[in-house]
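Comments concern the structure below.
With one protein chain withheld, the remaining protein chains of the complex are depicted in position.
Showing chain A:
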(Lines give C-alpha, C1' and ligand atoms only; values in the text may rest on other atoms or scores of the structure.)
Protein backbone atom coordinates (compact mmCIF):
# COMPACT_ATOMS: atom_id res chain seq x y z
CA UNK A 1 0.00 0.00 0.00
CA UNK A 2 1.16 3.47 -0.85
CA UNK A 3 1.08 6.15 1.81
CA UNK A 4 0.02 9.58 0.66
CA UNK A 5 0.77 12.73 2.56
CA UNK A 6 -2.41 14.37 3.71
CA UNK A 7 -3.46 17.22 5.92
CA UNK A 8 -5.80 15.71 8.46
CA UNK A 9 -8.22 17.74 10.51
CA UNK A 10 -10.43 16.55 13.32
CA UNK A 11 -13.56 18.68 13.54
CA UNK A 12 -16.31 17.57 15.89
CA UNK A 13 -16.93 13.91 15.02
CA UNK A 14 -15.50 14.06 11.51
CA UNK A 15 -11.99 13.44 10.35
CA UNK A 16 -11.36 15.49 7.22
CA UNK A 17 -8.40 14.90 4.96
CA UNK A 18 -6.93 17.26 2.39
CA UNK A 19 -4.23 17.19 -0.21
CA UNK A 20 -1.54 19.31 1.34
CA UNK A 21 -1.94 22.20 -1.08
CA UNK A 22 -5.71 22.31 -1.36
CA UNK A 23 -8.30 24.18 0.66
CA UNK A 24 -11.20 21.80 0.14
CA UNK A 25 -11.11 18.35 1.75
CA UNK A 26 -11.06 15.37 -0.56
CA UNK A 27 -12.86 13.26 1.98
CA UNK A 28 -14.13 12.79 5.49
CA UNK A 29 -14.72 9.97 7.90
CA UNK A 30 -17.63 10.06 10.30
CA UNK A 31 -16.19 8.83 13.59
CA UNK A 32 -19.10 6.96 15.11
CA UNK A 33 -18.94 3.28 16.02
CA UNK A 34 -15.33 3.06 15.08
CA UNK A 35 -12.27 1.48 16.61
CA UNK A 36 -8.94 3.25 16.89
CA UNK A 37 -6.03 0.83 17.04
CA UNK A 38 -2.33 1.32 17.55
CA UNK A 39 -0.52 -0.50 14.80
CA UNK A 40 3.25 -0.53 14.43
CA UNK A 41 5.47 2.34 15.45
CA UNK A 42 4.03 5.78 14.61
CA UNK A 43 1.01 4.16 12.98
CA UNK A 44 -2.62 3.93 14.04
CA UNK A 45 -5.67 2.74 12.18
CA UNK A 46 -9.37 3.50 12.17
CA UNK A 47 -11.85 0.75 11.40
CA UNK A 48 -15.63 0.69 11.50
CA UNK A 49 -17.89 -1.72 13.22
CA UNK A 50 -19.78 -2.77 10.12
CA UNK A 51 -16.61 -3.48 8.17
CA UNK A 52 -13.91 -4.29 10.72
CA UNK A 53 -11.34 -5.69 8.31
CA UNK A 54 -11.17 -2.45 6.36
CA UNK A 55 -8.55 -0.29 8.07
CA UNK A 56 -7.76 3.32 7.38
CA UNK A 57 -4.08 3.59 8.34
CA UNK A 58 -2.28 6.73 9.32
CA UNK A 59 1.43 7.12 9.82
CA UNK A 60 2.56 9.96 12.07
CA UNK A 61 5.84 11.79 12.35
CA UNK A 62 6.48 10.56 15.87
CA UNK A 63 5.19 8.17 18.46
CA UNK A 64 4.02 11.10 20.57
CA UNK A 65 2.00 12.51 17.73
CA UNK A 66 0.57 9.06 17.18
CA UNK A 67 -0.55 8.80 20.80
CA UNK A 68 -2.07 12.28 20.72
CA UNK A 69 -4.15 11.38 17.72
CA UNK A 70 -5.27 8.08 19.18
CA UNK A 71 -6.42 9.80 22.38
CA UNK A 72 -8.21 12.54 20.50
CA UNK A 73 -9.93 10.18 18.07
CA UNK A 74 -11.09 7.82 20.82
CA UNK A 75 -12.95 10.70 22.38
CA UNK A 76 -14.18 12.20 19.14
CA UNK A 77 -17.53 10.52 18.74
CA UNK A 78 -20.84 12.02 19.70
CA UNK A 79 -21.79 8.72 21.29
CA UNK A 80 -18.73 8.87 23.53
CA UNK A 81 -19.76 12.32 24.71
CA UNK A 82 -23.29 11.16 25.32
CA UNK A 83 -22.06 8.34 27.52
CA UNK A 84 -19.80 10.74 29.42
CA UNK A 85 -22.67 13.11 29.96
CA UNK A 86 -24.99 10.40 31.22
CA UNK A 87 -22.28 9.14 33.51
CA UNK A 88 -21.40 12.55 34.97
CA UNK A 89 -25.06 13.35 35.40
CA UNK A 90 -25.66 10.14 37.25
CA UNK A 91 -22.56 10.60 39.37
CA UNK A 92 -23.50 14.16 40.36
CA UNK A 93 -27.04 13.09 41.08
CA UNK A 94 -25.79 10.33 43.36
CA UNK A 95 -23.59 12.74 45.23
CA UNK A 96 -25.92 15.69 45.55
CA UNK A 97 -29.38 14.21 45.08
CA UNK A 98 -30.00 16.83 42.41
CA UNK A 99 -30.13 16.51 38.65
CA UNK A 100 -27.47 18.84 37.21
CA UNK A 101 -29.28 19.09 33.88
CA UNK A 102 -32.34 20.72 35.39
CA UNK A 103 -30.74 24.15 35.40
CA UNK A 104 -30.42 23.91 31.62
CA UNK A 105 -33.95 22.74 31.13
CA UNK A 106 -32.83 19.61 29.33
CA UNK A 107 -33.31 16.97 31.99
CA UNK A 108 -36.26 15.38 30.21
CA UNK A 109 -34.59 14.99 26.86
CA UNK A 110 -34.59 11.40 25.70
CA UNK A 111 -30.98 11.36 24.67
CA UNK A 112 -29.76 12.02 28.20
CA UNK A 113 -31.75 9.30 29.88
CA UNK A 114 -30.10 6.37 31.56
CA UNK A 115 -32.84 3.87 31.20
CA UNK A 116 -35.66 3.76 28.70
CA UNK A 117 -34.99 5.51 25.48
CA UNK A 118 -37.79 6.75 23.30
CA UNK A 119 -37.46 5.90 19.63
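One rule holds for everything that comes next: a contact is a pair of C-beta atoms (placed from the backbone, for glycine too) under 8 Å apart; a residue touches a chain by one contact, two chains touch by 3 or more; residues count from 1.
Rule of thumb we're sticking to: contacts and distances are computed from a predicted model.
**Q** Of the candidate names "Aldehyde dehydrogenase", "Calcium and integrin binding 1 (calmyrin)", "Sesquipedalian" or "Translation initiation factor eIF2B subunit beta", which one corresponds to the UniProt protein name of the undepicted chain?
**A** Answer from the record: the omitted chain is "Sesquipedalian".
**Q** At which residues does chain A meet the chain that is not included here?
**A** Counting only chain A, the missing chain is touched by 9-14, 24-30, 32-36, 47-52, 67-68, 71-72, 74-92, 95-96, 100-101, 103-104, 106, 109-111, 114-117, 119.
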